[in-house]
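Below are the structure tokens for one structure; questions will follow.
With one protein chain removed, the remaining protein chains of the complex are shown where they sit.
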Amino acid sequence: MRKAITLLLGLALAASLSGCGYPELYERILVHGIGVDLAPEGYRVTVRSSSSAEDEGEELFTCQGETVLEALSSLSLSTGREPFYSHNYLVVFGQECARQGLDRCLDFFIRYYNTRPAVSVFLAEDTAEAVLSAERDGKLLKMSQLEALGSGGRYNGQSAHVELLDFVNGVLREGGSPVMPVLAAEEGGARVTGTAYFEGCRLKSTLNLDQSRGYLAASDQLEEGELVVSAPELGVVTLSLKEASSRCRTSQVEEGLGFTIEVQAEADVSAKSGGGGADFYPQLEQAAGQLLAQQAESAIRQAVVEDRCDIFGFGNQLYRQSPGYWRENGANWKEQMASASYQVQARVKVRRLEEETLQGLG
Amino acid sequence: MEKLSAQLDENKRYLQGQFENAMDFMMREMELAGTEAALFALDGLVSKQTVTLSILNPLMEAGDLPGQGEALLQAIERRVLGSVEQKRESRMDQLLLLLMSGFAVLCLDGCGEALVFGVQGFDTRGPDEPQNEVMQRGAKDGFTESYQNNISMIRRRMKTTALKFEKAQVGGQSHTPLALCYLEGVASPRILEQIRQRLKTYDLDTALGAGYLTGFLERGGVFSGVGVTERPDVVCGKIEEGRVAILMEGTPTAILVPFLFVENFQTLDDYLTRPFYGTFIRWLKYVAFFLSVLLPGLYVAIATHHPEMLPEALLLKIAESEAQTPFPVMAETLILYFLYEVLREAGLRAPRSLSATVSIVGGLVVGDTAVSAGLVSAPSLMVVALTAIAGYAVPRLYEPLALLRLAFLLAGNFLGVWGVTAGLVLLVMDLCGTDSFGVPLLSAASPFSRRLAFRDVFVRAGWQRLAHGGVRVQRMPGSQEIGE
Partner (left out) sequence: MERTNISTGQFFTALFVSRISAAISLNAQYAGGGDLLDSAASCLLALAASGLMALPLWLALRLGGGKSLPQLAVEGGWLGRLVPAYYLFFLVFSGGSALGMFQVFLGDTMDPDFSSGLVSAALLGVALYGALRGLETVGRCGACVFAALVLGGGLVFGMAAVRFDPDNLEPLFYHGLGQTARSFPLFLARTSIFAEMAVLLPQVKGRRALGFGGWLAGTGLFLSGLLVLVVGCLGRYASTQNFPVYVLASLSQVRSLRRLDALFTGLWMMGLIIQLAMGLYACRVCFRTLGLGKKEPRWSLWLAAGAMLGLGLLTAGSTGLQGLTLNPNSLAWWAAGAGTLAPLLALVLGLRGKGKKPPQKEKR
């Protein structure tokens, strides 16, 4: 028995020295970003990958195929290396692709074993290739910087951070519609220009940045951000929003359904020019609240009422809180949501630490 | 010749015949009260000064002695000689053994018994600080090759009549004396009997080190159920918990049984520091053990089969390094590991005058030049170095660790993280299924005893708790004496 084990170990050692034919790390393409655009015969996929730590995402490949996976697999035809997706940061979908519907190309990212549900998704204002080829200072924009544009919403309060998981849940949820931040390639890199919303998997329309803030505020996703309030008596005041939260109450009124969204936020005065007086802070709080409410109402009006895309989760809330009602009326939710009444009450509390101490310049 | 003859000449012939061509054999013939006598000893084993002063001079100066036979012997024994260790012996095999143990033998013509005197004078090393068990706060004396000295070191620390040193002997040719050291009323009679039985199975001709004996005391498995120590203070602590220490002539180590797995992580310093620090150091060693065993295997497994687990920056660094070296990750790690083992062995065996050369060659050539030349990658070297250093935190486990690392390396290469996991479970199974003299090796972790586990396994409790409880190793959970 011992002789057999010794022989086996020796053979195993000898075989191990040869490496056993498993691919080495450098023999794989470490994919960091994927862009999907429609092509005449399927999809054109843009891939960003890295080969060294210093030049993150330095390699750019373009490939075509009838499906996304076929296109990605064809990478090995030109590179001789196997694509490796587990470190993929983000997926960008082209505008045309989204208009035709993302369901066909999305399935690969849901089903394939090596992809992650927590990958950030974006919609390109034009083509995904343009976004992934964006340059800064003569070099391709780093993928980590691109991904940070999505998660940067927690600082600027104007861009949604959407992962594949959130998008799919947005599609599958009762009465819901998914959203995706919009990226535009420009000189010096890329930037978020708004939030796109979908009907199922098809692109419907886009919210601008102010409406995006309103969407985030109303759907309890707003964390921080800068809000500029201007009025003759206030001057121009920049508020830094903090600890924002919102709550939605459903009610049934004679005309139909009513949704009341209460938004609360705390704010610091970061910059001020002009304005003042004894009523400065109460007026400022009122103006800020009104502005926030307007932005939310604008987003609701466009997405929910006009385009009948429930991106705020009103339907899901109704489904969870009143399943009996939903069972009877869920089938015609689109009509109901268009006719429901929506009221946004935003309350901004300005921290008054500077009230007695700082005078500023104005 | 079984018994000593009453004829001195016959005894002389016999002993001379036994020690023919042995130049250290000494025989001093004399006449005492008209009776022929002879003193036998082995040069180098006895102190000639002691022999002269306490045996020969008193004999020569003795005045009125009875004529012969038993009366003469008795007079010499009771009135003339004043040696502390002195007794009669008539069996020839015992006399030979005593001669070879540094005793002097006085035979009288017409007497069938000899007088033996303990007059050892061979050189022994002083009790230096143990090289392999260095303690910051503990005593600086360690065992020596003389088991008599070792016995005295223990006796000095445990002034109780319950402390017993039971004599035993192993080795067909060497007749190496042993002492079973235990506390009566504390040690388990069952374990003592098992030790005696296992010692009887020792069938080698010699016993030149503790390692000879441990093979007959343990029952196989990856981890030994037999411990060794060079420290008398450790022995005292262990026998207080019901263990038995075996002291062997010619070996500066004591064998401890039963020996549990957790004891590999315990040192005396743990108990000489404050509890929180002792606990911290204990956990450091646990982590070091797992690091030392699993790191190479996990590194190869993750780099080869599961690169998704690596953070991106690290992944790119490793990929970049691997691209510049000619060998795959597994081959590199294996080569580095073997190189390290060769260096370690060379460092251990090389003469002191060459140890600097070994360090320079090893450090510079392997550590620096090989990486600069692109023969091996820095991450692989880092892994092997970390593994080695972590292993030194648990020096008692060095031998099993050396082989386990290799096994996990292979498992990681062939079956990835799942191979390493399967290997880990196999290791735990082996630990769970092995016992040391009827006490489970993993006790009190498995079978679990909350009281004991949080006393001295997961946590080193304070002395208020350690002092009470009367822990006995034979009564650990799962032991034969109390069951699961």
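Each chain carries a letter (A and B) given by its place in the written order, and its residues are counted from 1.
What we mean here is this: contacts are C-beta pairs under 8 Å (C-beta built on N, C-alpha and C of every residue); 3 or more make two chains touch, one makes a residue touch a chain.
In this text the structure is predicted, and so the values were computed from the model without any measurement.
J.: For a quick check of understanding: of B:R198, B:H306 or B:R344, which residue touches the chain that isn't displayed?
T.: Per the contact definition at the top, the residue touching the missing chain is B:H306.
J.: Among A:R104, A:R154, A:R173 or A:R191, choose the residue that contacts the chain missing from this document, as touch is defined above.
T.: Of these options, the touching residue for the absent chain is A:R173.
J.: Just to verify: which one of B:A207, B:A445 or B:A461 makes contact with the chain not shown?
T.: B:A445
J.: Provide the residue numbers of chain A that touch the chain removed from this figure.
T.: On the side of chain A, residues 22-23, 86, 110-111, 113-114, 116-118, 165, 168-169, 172-173, 313, 316-317, 319-320, 323, 327 touch the unshown chain.
J.: Touching the missing chain, which residues of chain B?
T.: 219, 302, 304-306, 308-309, 311-313, 411, 414-422, 424-426, 428-430, 432-433, 435, 440, 442, 445-448, 478, 483-484
The criterion applied here is as follows: only the chains that are shown with their structure count from here on.
J.: Need the CA-centroid distance for the pair chain A / chain B, whole Å please.
T.: Comparing mean C-alpha positions, chain B is 66 Å from chain A.
J.: Show which residues of chain A lie in contact with chain B when the two form their complex.
T.: Result: residues 9, 12-13, 16-20, 22, 24-26, 28, 30, 32, 50-53, 56, 84, 86-87, 114 of chain A touch chain B.
J.: Considering the complex alone, what residue numbers of chain B touch chain A?
T.: The touching residues are 303-305, 307-308, 312-313, 315-320, 322-323, 327-331, 334-335, 406, 409-410, 413-414.
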